[in-house]
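This report refers to the structure that appears directly beneath it.
One chain of protein is taken out of this complex; the other chains stay put.
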Amino acid sequence: MRYIDEFRDGRLAKNIMANIAHEADVARNYNLMEFCGGHTHAISRYGLGDLLPPSVRMIHGPGCPVCVLPIGRIDMAIGLVIQHKVILCTYGDCLRVPASGGMSLLKAKAQGADVRMVYSVTDALSLAQRHPDQQVVFFAIGFETTTPPTAVAIRQARVLGLSNFSVICNHVLTPAAMHTILINEGGAKLNGFVGPAHVSTVIGSKPYEPFANDYGKPVVIAGFEPLDMMQAILMLLRQINQGRAEVENEFTRAVTHMGNLKAQALVEEVFELRDSFEWRGLGSIPHSALKLRPAYADLDAELKFSLQYHPVPDSKACECSAILRGEKRPQDCKIFGTVCTPGNPIGSCMVSSEGACAAHYTYGRFKDVAVMAA
Amino acid sequence: MAGPKLDFKHGCVDMSHGSGGRAMAQLINELFVTLLDNEFLVQGNDGTVLPEAKGRLVISTDSHVVSPLFFPGGDIGSLSVYGTVNDIAVMGAKPLYLAASFILEEGFPLADLRRIVESMAKASQNAGVMIVTGDTKVVEKGKGDGVFITTTGVGVVRDGVTLSGNLARPGDKILLSGSIGEHGMAIMSQREGLSFDAPIVSDSAPLQGLIAAMLDCGGKLRALRDPTRGGLVTTLNEIAKQSGVGMMLQEASIPVNKTVEAACEFLGLDPLYVANEGKLVAICAPEDAERMLSVMCNHALGEGAVIIGEVHEDRHCFVQMNTRMGGRRIVDWLTGEQLPRIC
Partner (left out) sequence: MCLAIPARIEEITGAETAIVNLGGVRKEVSLALVDNVAVDDFVIIHAGFALQKLDLEEAEHTLALFAEIDLQEELSQGKTGSGVV
């Protein structure tokens, strides 16, 4: 696969690792946060943690839209599909998230609710066109990468005059979350960020400038492949060692300074900022999430069906808050791997395969026990 | 029997076909017995008497609920035959006879049913087995997915051969007969909402011939298994747990067809967990591994065979993998079904 395989070349990996080993100062520690869940997944999937020098520590950030989705929002969707008997469409990632009362969207489906997995929001729109007598609701999640597609669908629904399509909007914003990390305890200890790949193709490298200029934290935007990640880590180490704090772009083949203006304009047209939004594990963050503009009120499922949000607190034993902010590691949580597992996720970090705890459990927990290396 | 023949062009299954009367007898005779034609089936009794078998018997059963019913490389019929044949063959046994039960949904087109049974006839011939008895039930419209098929098979284990998932020991080599992920992705490519123009064909095939060749060569095999639902990694985790050992795989050695890999990339799926229906995993004594590999490569269904790893001591029974990047990770059990992701 062109432009994928070349960026997974094991020989080039060795080269970059050698450069990293050379650059890393053994006399100090480097605490780097990779914000994006996709990057967390890549580190675990390729075993990159193994290859970094012990002085370089990767801290997993909250860039996992399923992980930060509050239970109360899933409850809302489950309530809607059971009560109003709509066709509820969502991405595969959401189906297994445990909600209140031992329920999930998948379990609701098993009980007869019409819950459908879609690969793209366009599939939900097509469903609405094919079933004009039924209400179709799209449960939208995601950071800035996934928001533009939802905006397109909403606009399209308006053009087609569809009265049976609406959206529950849970779209959230990256810079707001990064800001929250930095103003909390863990943030002070961070030496730099690996910036998200595909969010950045949409928003550009510009929004990260305050983190370098105002907080003095270097940011390097990294592509999605393992070589991209490793090169970005190298670039961060160089910045830190040279005392620089800049926004650098490793993913130049897809990310520009201003980003995708067409996508941004579409999002701007359809959505506006919520005053505040609850993030699982991070608490309420102002101006961190989107809702539909009044002009699109008829396509806003929360208004259409008068949906109420009820916050649901996480278990007291759950350390996700601290883990999402980079203050604790999965292994530090008392219930990690025992009560809380991917099969029975108690907190948000275990719920999605790219949450810090799920990634560590699935790919890396063997390092916590003494295992004979082959 | 007087009366019109079954209308295979436009006719459908109805409740009378399962009620035990004339209509059901007609369905059995004109469809099943005619197409599956063998000396045992025509006996027409409630139970079929089989010849004496010398040796240890193996029995296996499997239900098939695949959707869609027809897919590139096979259908629910051929799948149901090969699936049970393989479950018997991996025990080191020669598969001999199958029983097939059908649960049909009212309204299911007879044309499709005939297609499926024809496919089973052909598959049985390929696999060297006979379908010697069966059953048919019909459920009301809406209570079935067209057709469900359960096949049960018997075979005789070769003298002196014992294959079991709890026999793997440290030092053993792990062999794989070919590339992974084809069946699962062939199915995915047909499903509503996920459409691909990709030429991925299910690898559904009977493995008894390949396995016979492997047993013939005399190499010490501990276990054989076909990695169906849950894929290669689930099968390896099962064996590791049963045997109380760990495993170390080399990612670079695991063959994945380029198109399968691309389809998985599109959907965010991992080929390691995607179903296969014509592949096997073999745990083999280290001194016999190269010879076994050579035998596999000489067989049509083992052309792409490779050694993918090795068994070692590990009381935690982790299946580990050296990644392409040179790092290490575990390849763990799946939690539930693997779903396509956007994140």
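The chains carry the letters A and B, assigned in the order they are written, with residues numbered from 1 in each.
Here is the rule we use: a contact is a pair of C-beta atoms (placed from the backbone, for glycine too) under 8 Å apart; a residue touches a chain by one contact, two chains touch by 3 or more.
This is a predicted model, so every value here is computed, not measured.
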Contact with the hidden chain (one of A:T252, A:S276 or A:N344): A:T252
Sole contact to the chain not displayed, among B:G18, B:G74, B:G134 or B:G268: B:G268
Per the touch definition above, residue among A:S44, A:S104 or A:T145 touching the missing chain: A:T145
Residues of chain B (touch criterion as defined above) contacting the omitted chain: 195-199, 258-259, 261-263, 265-266, 268, 341-343
Sites on chain A contacted by the missing partner chain, in the whole complex: 1-4, 6-7, 9, 12, 15-16, 18-19, 22-23, 36-38, 63-65, 91, 119-123, 142-143, 145-146, 148-149, 152, 196-199, 201-202, 223-224, 227-228, 231, 250-255, 260, 262-263, 266, 354
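What we mean here is this: only the chains that are shown with their structure count from here on.
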Centre-of-Cα separation between chain B and chain A, whole angstrom: 37
Chain B residues touching chain A - in the complex, by the definition given at the top: 193-194, 246, 248, 252, 258, 261-262, 265, 267-268, 310, 312-314, 316, 318, 320-330, 332, 335-336, 339-343
Touching residues on chain A, where the partner in the complex is chain B: 1, 4, 8, 10, 13-14, 17, 37-38, 44-51, 64-66, 91-93, 95-96, 116-119, 123, 142, 146, 226, 341-343, 352-354, 361-366, 369, 371-374
